[in-house]
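Every protein chain except one is present and positioned as in the full complex.
We just call them A and B in the order they show up, numbering each chain from 1.
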Amino acid sequence: MRLALHVFALVLVSLASSCARDAGPQLIEVLDLAPHEVEAGDRVEVLGASFPQGKHAKMTFRGTLHRPGEKPESAEIPAEGDATSATQISIDFTEGLQQLFCGVGEGAAHTTFDGELEVSFPAATAGAPAVSTTLHAATLDVRPPTPRRAVLDARRTEGERALAYMGIRPAKTSPPSGGIVVESVEPGSRADKAGIQANDLLTSLDKLRLTSLADAIPAGAQLLATFTLRRGTSPAEITREVHIESYRGSPPADLYGAALLIAIAAAVIIFFMAPTAGALTWVERRVAGRMRSRARANEAGRRRALTWRADGIKMLLEKDVVPSARDSRLFRLAPYLVFIGVSASFVVMPFGQYLIAADLDVGILYVLAVTSLVTVGLLSGGWAADNEYSLTGGIRAAGQIVSCQVPGAIAVACIVMMTGSLRLQEIIHAQGGWPWEWFLFKNPVTFATFCLLFTTALAQVNRAPFELPEAESEAAAGYATGYVGVRYLFFFFAEWANVFVMCGIAAALFMGGWQVPGLSTGAQEAHFGLQLVGALVFLAKAWMLLALVIWIRLTWPRVRVERMMALCWKRFVPMAFAAFALCAGWVVWSPGRTAQTVMGVGMFAVFCVALARFAQRVRYNLHAPQADARLNPFL
Amino acid sequence: MLTAYATVLAFMLVAATLVSGSLLVARFVRGRRPPTAPESTQDVSDAPESAPHPARFNFDPRFCLVAFVFVVFDVAVAFLVPVAVVLKRWAAESRGTGVRALIEVFAFAGVLLLGLAYARKNGDLEVEATAGGASPPTTVPSDDDPA
Partner (left out) sequence: MARVDIAGVAFVALALLTLGSAAIVAFARSVMHSAAGLLGVLCGVAGFYALLSADFLAAVQLLVYVGGTLVVFLFAVMLTLTSARAASSNEPIATGRRAAGWATIALAFALVTIALDTIWPLGEKLVQLPTTAKLGHALLGPYALPFELLALLLLATTVGALAIARSAVKVGAEP
């Protein structure tokens, strides 16, 4: 019996030892990953020892992913590869793998992975456990596919901003091996306090390898940014920590930013819009008095300049009547709509090269969109006052606005076509300072487009000769008939401001905006004083157009709303489309620079000559007692 | 870009605050006085014959047709705008792409103008001052005081 047991044990041991001998590789070792920077389509080699050649390996990357501007994220990413030799496993770095590291779509960013890499092979004999080992200090730097230009630019700007916040000025060129060279460090800045010096090579930020400025974006919600850098010729990496407690990402993530925006808005509305509207009423009265050769009424203040303020105060003091009939809620709402609609268009008013509240990407389209609020406000106001006159006025005003909006929008689209952008600043940049560089004189089609836009815009703001909806001799005060006091004030305040918006936008679109003749935009950019000069030039151009608006009002008889609407649909819309087609042709078959300048100068010359003749004729009409007023002023 | 739209919001809020603030200020400045005049907007001195009637607008229903056509053309303009934005880039790329873009735009505009021609031919855009009434003279001289 004991002998049988011994023999049995011997057989078992020999079997076990023979099994162990045939169990395949005893120990595999993983030493490193190469290369350390990969993109989709690259091949990553895992270097090590004792790999079973030809076998398929399953690997897992376990660790943290560092991306610019984001908090480090822990991840577990599986990968597969084949052992091409006893010392190498080859991983095909597919797009799928890249997406797992970098993220998908437009948010994909340059990612640095650090953590451990577990490699496991299936056992040689079926049923035995897999053989695996872990490489503990694995780092991998993954580059995403190149994102869109706009994304890249946005990230680069953010990176520059972050570095500037820390007081680091990066060099323009980066070495081929990656990293950011510090050109200079602002004395006393955070980077200086942290011990970063000029000519340092920043190699990583918070464990993210820096390859370009777009990577230098800290996550934002941390106190310290840890840079590793190389100084001089020594390859050793030094670590420096920069304090960034109050670093913020771009949107106003705190109340200070929001308060700043509100302050800007208040400044523009209260200190620019209100006085302009008031001054406009005063200017018009003065000009009207002179043009109509009548004595000016008893008005307050020296040069009667206080009249409009007195008017405003009077409106404040008037009894606030809310009519009992119809709709008191809408009655209260309408002035808000109208005023908000007009104020919102001041957001994109390009006062100067950098003096614009917000250069929206949909700039001019936004202005068109926001005037829809005004339309609805007028309609509601007209309805709410339970008055035949106001309803008539409201519907007619809305009908007129609506009919004239289409040709106006197409005229704007012509200019947009010639610029290639909706942004107001870009439209201004596409023009120049001199009159022949304006879109107004670029070619006869754009001149016609300007006339179209001007006319339809006049109709849209209900200004003479299209002001029947609210003319005093017609239907009381049109849609504003039911309103008294402050509410009435706001309707007309909004109207005057709207006129300014119209002239300002026309000046920006057609007359070069804040561009000063003879001054290049580069020079303007350099000096803030010159930017103010540009702002004054813009205001001068806008006021020139305003003077034209007032002049037209005081000269021409009114046009009935229905006739205006028919005119818009039957004549203006086809004209606008024709202009659009011609402008499109101009854009596609654009003549050379010299031809354009010649045409611009030629148009301007023709305009000047026509203006001179017109002035001559007007003078003649003024002085000659028997001058027939209906004579053609151009002959 | 969010900052830009935050600016828009800021402007709208300030405008709304200004209106409501002015109304509040006006109320305080005025002081409390009991209303003595009737609250109706109809003229008090109206003779009894022309007693206030519920306001009806005797106007041409064609205003609605104009509004329909406007919506259609507004949508068309909304589509023409992005095309206008990129036309320059297409033209710069090569003559071929520029001409192709041009043809697409012309086709779009042409089809729309057919619709406009239809509306015009059928007299849908002739809005009349009063329903079924003869049109008064086209223009009215304006010689009143600018308010």
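The definition used in the following text is that contacts are C-beta pairs under 8 Å (C-beta built on N, C-alpha and C of every residue); 3 or more make two chains touch, one makes a residue touch a chain.
This structure is a prediction, so every number in the text was calculated from the model and none was measured.
Undergrad: Looking at the full complex, which residue from A:370, A:461 or A:565 touches the chain that isn't shown here?
TA: Only one of A:370, A:461 or A:565 touches the chain omitted from view, namely A:370.
Undergrad: Which of A:203, A:405 or A:531 sits in contact with the chain that's absent?
TA: A:405
Undergrad: So which of B:20, B:94 or B:122 would be touching the chain we can't see?
TA: Answering carefully, the residue with contact to the hidden chain is B:122.
Undergrad: For the chain that got dropped from the picture, name the residues of chain A it touches.
TA: 70, 103-107, 148, 150-151, 154, 251-258, 325-327, 329-330, 333, 337, 360-362, 365-366, 368-373, 375-376, 379-380, 383-384, 386, 391, 394-395, 398, 402, 405, 422
Undergrad: Considering the whole complex, not just the chains shown, which residues of chain B touch the missing one?
TA: Residues 1-2, 5-6, 8-9, 54-59, 61-65, 67-72, 74-79, 81-87, 89-90, 100-101, 104, 107-112, 114-116, 118-119, 122, 124, 131-132 of chain B touch the chain absent from view.
Assume only the chains that are shown with their structure count from here on.
Undergrad: What is the distance in Å between the mean C-alpha positions of chain A and chain B?
TA: Comparing mean C-alpha positions, chain B is 27 Å from chain A.
Undergrad: Please give the residue numbers of chain A that touch chain B in the complex, ascending.
TA: 250-252, 257-258, 261-262, 264-266, 268-270, 281, 284-285, 288, 292, 297, 315-325, 335-336, 339-340, 342-344, 346-347, 357-361, 365-366, 385-388, 390-392, 395, 399, 402-403, 405-406, 409-410, 413-414, 416-422, 464-465, 468, 471-474, 481-482, 485-487, 489-490, 492, 553-554, 557-560, 562-563, 565-566, 569-570, 573-574, 577, 580-581, 584-585, 587-590
Undergrad: Can you list the chain B residues touching chain A in their complex?
TA: Contacts found on chain B: 1-8, 10-16, 18-20, 22-23, 25-27, 29-30, 33, 35, 37, 39-42, 55-57, 59-60, 63, 66-67, 69-70, 73-74, 77, 80-81, 84-89, 91, 95, 98-99, 101-102, 105-106, 109, 112-113, 116, 119-120, 125-129, 135-136, 138-147.
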